[in-house]
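Have a look at this one.
Left out: one protein chain. Kept in place: all the others.
For clarity, chains are labelled A, B and C in written order, and residue numbers in each chain start from 1.
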Amino acid sequence: MYSFLNDYSEGAHPLVMDALLETNKVQSVGYGMDEYCRKAGDAIYKRIGTLAPDIHFLVGGTQTNMTFISHCLKDYQAVIACDAGHINVHETGAVEATGHKILTREHQYGKVTVEMIEDIVKCQVDEHMVEPKMVYISQTTEWGTYYTLSELEDIYACCQENDLYLFMDGARLGSALVLEGAPTMKQIAQNVDAFYIGGTKMGALFGEALVICNDDLKEGFRYQLKNKGAMLAKGRLLGVQFYELLKDNLYEEIGLFENKMADKLRTALKEKYPLYLPSTTNQIFVDLPNNDLKEIEKEFMVTHMNTLDKSHTRIRLVTSWATDEKQVDKFIELINNI
Amino acid sequence: MYSFLNDYSEGAHPLVMDALLETNKVQSVGYGMDEYCRKAGDAIYKRIGTLAPDIHFLVGGTQTNMTFISHCLKDYQAVIACDAGHINVHETGAVEATGHKILTREHQYGKVTVEMIEDIVKCQVDEHMVEPKMVYISQTTEWGTYYTLSELEDIYACCQENDLYLFMDGARLGSALVLEGAPTMKQIAQNVDAFYIGGTKMGALFGEALVICNDDLKEGFRYQLKNKGAMLAKGRLLGVQFYELLKDNLYEEIGLFENKMADKLRTALKEKYPLYLPSTTNQIFVDLPNNDLKEIEKEFMVTHMNTLDKSHTRIRLVTSWATDEKQVDKFIELINNI
Amino acid sequence: MYSFLNDYSEGAHPLVMDALLETNKVQSVGYGMDEYCRKAGDAIYKRIGTLAPDIHFLVGGTQTNMTFISHCLKDYQAVIACDAGHINVHETGAVEATGHKILTREHQYGKVTVEMIEDIVKCQVDEHMVEPKMVYISQTTEWGTYYTLSELEDIYACCQENDLYLFMDGARLGSALVLEGAPTMKQIAQNVDAFYIGGTKMGALFGEALVICNDDLKEGFRYQLKNKGAMLAKGRLLGVQFYELLKDNLYEEIGLFENKMADKLRTALKEKYPLYLPSTTNQIFVDLPNNDLKEIEKEFMVTHMNTLDKSHTRIRLVTSWATDEKQVDKFIELINNI
Partner (left out) sequence: MYSFLNDYSEGAHPLVMDALLETNKVQSVGYGMDEYCRKAGDAIYKRIGTLAPDIHFLVGGTQTNMTFISHCLKDYQAVIACDAGHINVHETGAVEATGHKILTREHQYGKVTVEMIEDIVKCQVDEHMVEPKMVYISQTTEWGTYYTLSELEDIYACCQENDLYLFMDGARLGSALVLEGAPTMKQIAQNVDAFYIGGTKMGALFGEALVICNDDLKEGFRYQLKNKGAMLAKGRLLGVQFYELLKDNLYEEIGLFENKMADKLRTALKEKYPLYLPSTTNQIFVDLPNNDLKEIEKEFMVTHMNTLDKSHTRIRLVTSWATDEKQVDKFIELINNI
């Protein structure tokens, strides 16, 4: 059985593993104050340009979201997301566990829109309702789509007008960075208050690099990290991995490769089946007759998203740095023969 | 400069790194539901014997403490610790951040005592005060001492009498396991409601294995993990490492080695300086004239604990699986020549 | 200007004030352990019959909701409500502030339905999502409708089937108790796990009487009260008021009176304007041309609910024990002359 379940089924990209091995015996201070974290931070600075963001390395996505969102909001403030947002559905209430409501509207192609934000802001009339203070978006989205630079600029303008922070979850950022019209890392940094560069789903063993661009949100974040159990003792492990991913173009190369693998699957699938929100990223959503799905699942693992009707199911396939092209070809052959 | 600052200055034990490398390309399901975690769990079962504990793998110690303590306590319940307890001092209020008070008394040789527990329980008279419901101890303690089997049994008996859970933080468990009179892992499991087997400070890249012995505390813990941002996507990384540490005796061998290195340092130090709470574990606390400290710090990094007076400082030295015996010898030579 | 803004614009019903005055100089123990609270509890027992619920008196509705909901749920559990639910909209995130997510669907005539609950339960598939554990309903609802006995029974059956607690917010319970088909207090107690009898909006100065019917939810609630700042020092004030309201039929008489006043307004309004979800309780929702609204607001205060379009607004009028019938007549005359 070969798995297209997700992009974290294997360990780390071989170059990342090499870097961990090479540095394994070197002594360093703990908790992210080491040379490797400094170098990884420098690599990020270099990509971002003139800004001077605060950079922190965390272990996982849910952890990063809950730690940073709770850092930015006062007790009575809320975060805006679309209903499909990772924080709203798939984090077991981690944001609410830190005391904050998530205000949602139905996603539009997987995304938050300016209209959505404005509608939520308009609904908040007095102190008997939570105050929206942050907008959370994901690049790429939960449904495999992505924000163009122009969309991001519009959302950021709307946020600034309404005194809202904009926070981008970049768990799968690499897949978007290499796509047409998508903002570069530098452009992202100029159009959000903070974002994170995902590692776990982009070839690292684990890790997310949080980049805080807005000066107002920087103070005391290392305390916040520890307070939420999110400060890794051997912080160097995060520095080493992100330095390897970001010093040259490994991060983008991984994005290109996984998108290419996904494109191959997509091209074949759409000949036979309707795609849902046809993405160009490393996630594919496709609606299958259950009989065909049964055939596929004799050899491949895929994620069931929704039951569409008695005889159809929406599934997800995900590619990654580790995707085996031979298995992709085998999958294509299989569906062509169904 | 060689560092005796702590036991997490390097990466992982070479055998642990080998295991991570070997399994790197294998696909597995996420979030700790994989084969490696199952095997690591089996290795723990095997050591513990007839019990059937729930086993969960987390990334770090503070995370494990806050996630598990908040899992066990109702809103109005508190955890008992000694004033030196890691949760009380060095976790930036992570337990309180989950809503719970820590009730403390002054440590006795770094430890919690039966008298301490009974005194705290007696002070709680009605619903205007928090209800103590758990006792937190560390093996080894923050001051390098450890609980004997007999001490542990007494504390557990006291806990059961007073309807308190007993939770042992085993961040440095390996150092204690190999010492005379200390409880074995099996004896620990029989005398606590839960404990964790530390990995971060015992040769893993990171990770702590939480062992829940009390059936009442098992329900829903995977939800709790996710709710607190403590569920690792590539959970297999934890399984692989703990399997390597625990399948044979690597965990104990690391404990023996670090204690032996500490013994060498201790023997030399106590010739010249007073030791504080003379431990037999991998942490050494010693009171030095500041002039001597200055000499030492030309070549070695050590942790400053307290300023004792204008001219004396209490410092800490820690050994680990990675301690270089040549550096130990060099340190001994240096202090002998001061 | 006369206010139809809400049912808490005045102090307390004269009989309640009398009772407070009469008992003012009597000494009693604090925190709800007094004779008056016992007598009020007995009055509630008497209405409910064979059950032996735990009864606690709190000061306000939001406080009661957040204190009790957080008492019942584990960290990772959520409460189901309709989107219009008071806890979801008008409590400034008080439930989320205690750590819990609210799962919603669009209200049906102001209500939660069995279909809604089942759909939410079905969507929850694993530990990456919060576990729904409670259903929150209001009698009467935010939109002035009410649950019939039959509807309540269906919802409770659905809750029991799905291992969910059912909690009824009875801020305006008196208005429903006297309506056809509505459950009696005894029937409510048999068909929920807990409910509260509202005082603030039903003639008391303040106060809500929480009735916990499910034995599993009783333990430790006085600790929870104090932990959430919800234990009133002079708890007797709550006992005195609820005893006065519930010892005979004052509570129901208030319900009847406010409904009657609302009926008068309703009858007149519906001749000229469309009512929204035509209720029979003490809240009236009506859609007005803005010009007419302007006329009304020269003499009366009403609540603006929604802007319907450029020239129409949905407003709310509320009656209470204190509503002045002469003002009702004057209002009717006014709209008849517009």
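In this section, a contact is a pair of C-beta atoms (placed from the backbone, for glycine too) under 8 Å apart; a residue touches a chain by one contact, two chains touch by 3 or more.
Just so you know, these numbers come straight off a predicted model, no measurement behind them.
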Shown chains that the omitted chain touches within the full complex: A, B, C
Of B:29, B:114, B:129 or B:332, the one touching the omitted chain in the full complex: B:129
Touching residue (missing chain; options B:9, B:63 or B:92): B:92
Residue of A:99, A:198 or A:235 touching the missing chain in the full complex: A:99
Touch list for subunit A against the chain that is not drawn: 31, 70-71, 74-77, 98-99, 127-128, 130-131, 220, 222-228, 231
Contact footprint on subunit B, counting only the chain that is left out: 75-76, 78, 89-93, 96-102, 127-130
Positions on subunit C contacted by the hidden chain, ascending: 2-3, 5-6, 8-12, 14, 17, 20-21, 23-30, 59-63, 65-67, 91-94, 97, 200-201, 205-206, 223, 226-234, 236-237, 322
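Note that only the chains that are shown with their structure count from here on.
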Geometric centre distance via CA averages, subunit C-subunit A, whole Å: 42
Centre-to-centre distance between subunit C and subunit B (centres being mean Cα positions), rounded to whole Å: 50
Set of subunit A residues in contact with two or more other chains: 91-93, 97
